[in-house]
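Have a look at the structure below, then the notes.
All protein chains but one are shown in place.
Letters A, B and C name the chains as they come in the text, with residue numbers starting at 1 for each one.
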Amino acid sequence: MTFTEPTTVDVAAFDRWIRAFARAAHTHKELLTELDAAIGDADHGANMDRGMTAAVAAVDAAAGFDSVAALLKCVGLTLVGSVGGASGPLYGTLFLRMAAAAGTGAALDAADLARLLTAGLGGVVDRGKAEPGDKTMYDALAPACAALTASLDSGQDLAEALAAAALAADAGRDATVPMLAHKGRASYLGERSIGHQDPGATSVALLVRAAATTLVPAHG
Amino acid sequence: MTFTEPTTVDVAAFDRWIRAFARAAHTHKELLTELDAAIGDADHGANMDRGMTAAVAAVDAAAGFDSVAALLKCVGLTLVGSVGGASGPLYGTLFLRMAAAAGTGAALDAADLARLLTAGLGGVVDRGKAEPGDKTMYDALAPACAALTASLDSGQDLAEALAAAALAADAGRDATVPMLAHKGRASYLGERSIGHQDPGATSVALLVRAAATTLVPAHG
Amino acid sequence: MKKLINTPESVVSDALLGIAAAHPDLSVDHINKIIYRAEPTPAGKVALISGGGSGHEPLHGGFVGLGMLDAACAGEVFTSPVPGQMLEATKVADAGAGVLHIVKNYTGDVMNFEMAAEMAAAETGVEVVAVVTDDDVAVQDSLWTAGRRGVGVTVLLEKVVGAAAEERRPLADLAELARTVNRQGRSMGVALTSCTVPAAGKPTFDLPEDQIELGVGIHGEPGRRRVPLAAAREIAAMLVEPVLADLDFTGGDPVIAFVNGLGGTPLIELYVLYNEVARILAASGVQVARSLVGPYITSLDMAGASVTLLKADDEILRLWDAPVRTPGLRWGV
Partner (left out) sequence: MKKLINTPESVVSDALLGIAAAHPDLSVDHINKIIYRAEPTPAGKVALISGGGSGHEPLHGGFVGLGMLDAACAGEVFTSPVPGQMLEATKVADAGAGVLHIVKNYTGDVMNFEMAAEMAAAETGVEVVAVVTDDDVAVQDSLWTAGRRGVGVTVLLEKVVGAAAEERRPLADLAELARTVNRQGRSMGVALTSCTVPAAGKPTFDLPEDQIELGVGIHGEPGRRRVPLAAAREIAAMLVEPVLADLDFTGGDPVIAFVNGLGGTPLIELYVLYNEVARILAASGVQVARSLVGPYITSLDMAGASVTLLKADDEILRLWDAPVRTPGLRWGV
C-alpha cells in the first residue's frame, strides 16, 4: 500500500477514459462480434465501435466540458443516439446515470467515482432488469462496482481499487461462460448458451480495464 | 469382311435399340449433365433419362407393335411429350421422321436403316437449323449417317457399317470440343464455349453405339 | 462475403436511397433513417410506426403506405434503431390522434422504443402506446427470460391494424386489436444456411451440408437445435407441430397461413413448403382462410423459411382483405 494525497479525477481523466475505451472497443471489435455471433446476432463489436467512435467525435466537437457530468452526459446521449440494439440504451443509461450522480464539479474524488459507477449499474438494472447470473454485462459490471467500493473502503488508493475492479470485471466476464442466459438474445438459445462468454460482459471488462489505466495519473 | 445373308432389322431389334439407349442415357446421366453444366444449363442428363425412361414405359404399355414405324412413332411422340428443352423436339423429330420413312413393314433391311437415320437427321436440321460445326448433336449424327451409308455402299455388312457409324459418331462428338458454339445455349458463351464437349453430340454417340450393339443379332 | 453492396458501413443508407428512388409514394429522411408516407397522415388518423434492425426487408420500410404503417425507422443491420429515430418518426407521423409503436420483442428494440416513448412524453404532447409482438414458439417463454421473439406475426399485425387505422379507429382500440393479433399468432423458423452480416464479413454460424438449424429467429441467432437435413414434408411438420402444440388453431376459426422466406430461399421452394404446410393443416382440422407466401420478413441472405399461423375472425379477415398500397404488400387499390 502506498500513501499518497487523495486522488482527484478530473474532466481530463474522464476524457482519457472515454478515448481509451473507444480504442479498446475498436481493437476488440472482431472479438466482440465473434462472441456475439456465437450466442447473439454478430453485431456487438460493430455496435460498441460505432458508439464509442461517435462518442469521441462528440467529445471532440464540444468546446471542452466544464464538469465531469457534462462530459459523461455527452457520451451517454451519443451512445443512446448512435448505438441502438440492447447495448445502446444500456451503455447510454450507464453513462447518463453516472452523469446525473456527478454533480456539477470539474473533479471528483475516489469515493465519488465508486458512487458514480454504482449509480450507472443501477441504471443498467433499471433499464434491463438483469439479475446476477443472467449472463449479461451486469455480471461483469456489478462485481467491478463491488470491488471498487470494497477496495476503497478498506483503505486502498484509487489506483489499487481500480486495478481490483478490473480484475473483478475480468473474473465476472469469465464467470459468464458457464451461465445459462436469462436475458438478451442469448436467452433464446436456452441450454445452448452455456459455454459461451457474454459479449456485453466482455466489453464491460474493457471499459473497467480502460478506467484502471487512465483515471489515475501515472506516478512519477 | 464376313459374308452373310442380308440382315433384316425387325421390330424386336428396334425395341432392343430403344432399351439399350435408355440404359445408356441412364448410366451416363451425370456425365451428360456435367457436360451441360459447363456450357448449358445442367439438364441434358435429366432430360434424356426422363425421356427415354418414358419412351420405354410407353413401349411397354403398348400391346406390341406391328410395324417398325409404329414403334418409332411411339418413341418420338413420347420424347416430344416428356422431354421439353431443345433435346425434346430434336430427338422427338429424329424418331418421328425415322418413323415416317419406315413405311408399314415389320422389318427393314440395312439400306432402309441408313435411309431412316438420314431422314431423322433431316428432321433435326429442319427443326434446329444446325449447320456442320455449330457444336450440336448434328456434329455427331451427321458423320454417323454418312459413315453408315458409305460403309453399306462399299459393301460392308450392317454390323460393320453400324460399328463404323458408332466410331464416326464418337469422332464427331470429340470434334465438338474445339468448336465455337453457334446454336443452342452454348452459343451464349461465345469464345468460352471452346474446349467443351457438346452434351447433345455426346448423347447421340450413345444412341449410335446402342444401335451398333443391338440392331444386329450377335453371330453364333 | 459476396454481396451487392458498396461498403458494410453504407449498406443501410444506400438501401434507403434505393427505396426513395424506387418509391415516389414514400419519403425518406436520410439523416434519421426514417421512411414515411409522402402524403401526411390525415388528421384524426392514428399513426402506426414500427422499426427495427435492417436486414429484414421488406419489413418494415416496405410496409409503409396506405393501409399499413405511417413510418418506419431503419436501424443498422440487425441492430434496433435508436430512440431519436423513433421520436422523429413519431413527430413526423402524428396527426393529433396518437401514435402506435409496433415493437418486435427483442431486448434492444423494446428498450429503445421505451426510451423513445419516454422522450415523446417529455418533449411532445403526442400520445404513444407501444405493442410488442412475441410470436416465436421456438423460444421458451418465461418471466425470467427476454421472452419470445417477435417474428412473422409482425407482418400480419401491421397489415391488419394498419387497415383498422385507416378506418379512423382510436388508439386504444388499435392497441387492443394489435395485442389480440399478437396473442393469436404463432411462428416457427428453420435455417438451411447462416446469413452473413455485412459488418462481420462471414457467416454468423457454420452449418454442415447435411444439417439444418431449427427454431432460428431473424438475426442469424443460432436456433434451439440442429437436425439432419430432411424433406420439405418433414421440415413442414417440424415447423407446424410446435405452432399447433402452442395454440389451438383447430376450433374452426379462419386462419391466415403465412410461409415466409428468410432471404436466400427462392419462391419455388416456398411453394413446395407451403404445400406441405397446407396438407398438415388440413389434416389437423385447421381452416386456412387466407395465405401469404413469399419473403416478407427476412434475415439477410439466410436460406430458410418460417411458418406463421394467425387465428383470425371475420373482422380480422375483413381488415386483411382491405386495400393496401406499400412496396411489400399491395392489393385492392
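Throughout what follows, a contact is a pair of C-beta atoms (placed from the backbone, for glycine too) under 8 Å apart; a residue touches a chain by one contact, two chains touch by 3 or more.
Worth saying up front: this structure is predicted, and the values here are computed from it rather than measured.
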Visible partners of the omitted chain are B, C
So one chain is hidden, and I want to know which residue out of B:R50, B:K73 or B:R115 touches that hidden chain in the complete assembly. B:R50
Of the listed residues B:G88, B:P143, B:G172 or B:P199, which contacts the missing chain in the full complex? B:G88
Per the touch rule stated above, subunit B touches the missing chain via residues 33, 37-43, 45-47, 50, 80-90, 127-128, 181-185, 187-190, 192
For the chain that got dropped from the picture, name the residues of subunit C it touches. 2-7, 11, 14-19, 21-23, 54-55, 57-58, 62, 192-193, 209, 212, 229, 231-233, 235, 263-276, 278, 291, 293, 295, 298, 300-301, 303-305, 325, 327, 330-333
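In this text, only the chains that are shown with their structure count from here on.
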For subunit A and subunit B, let me know how many angstrom lie between their CA-based centres, rounded off. 77
Residues of subunit A touching 2+ other chains? none
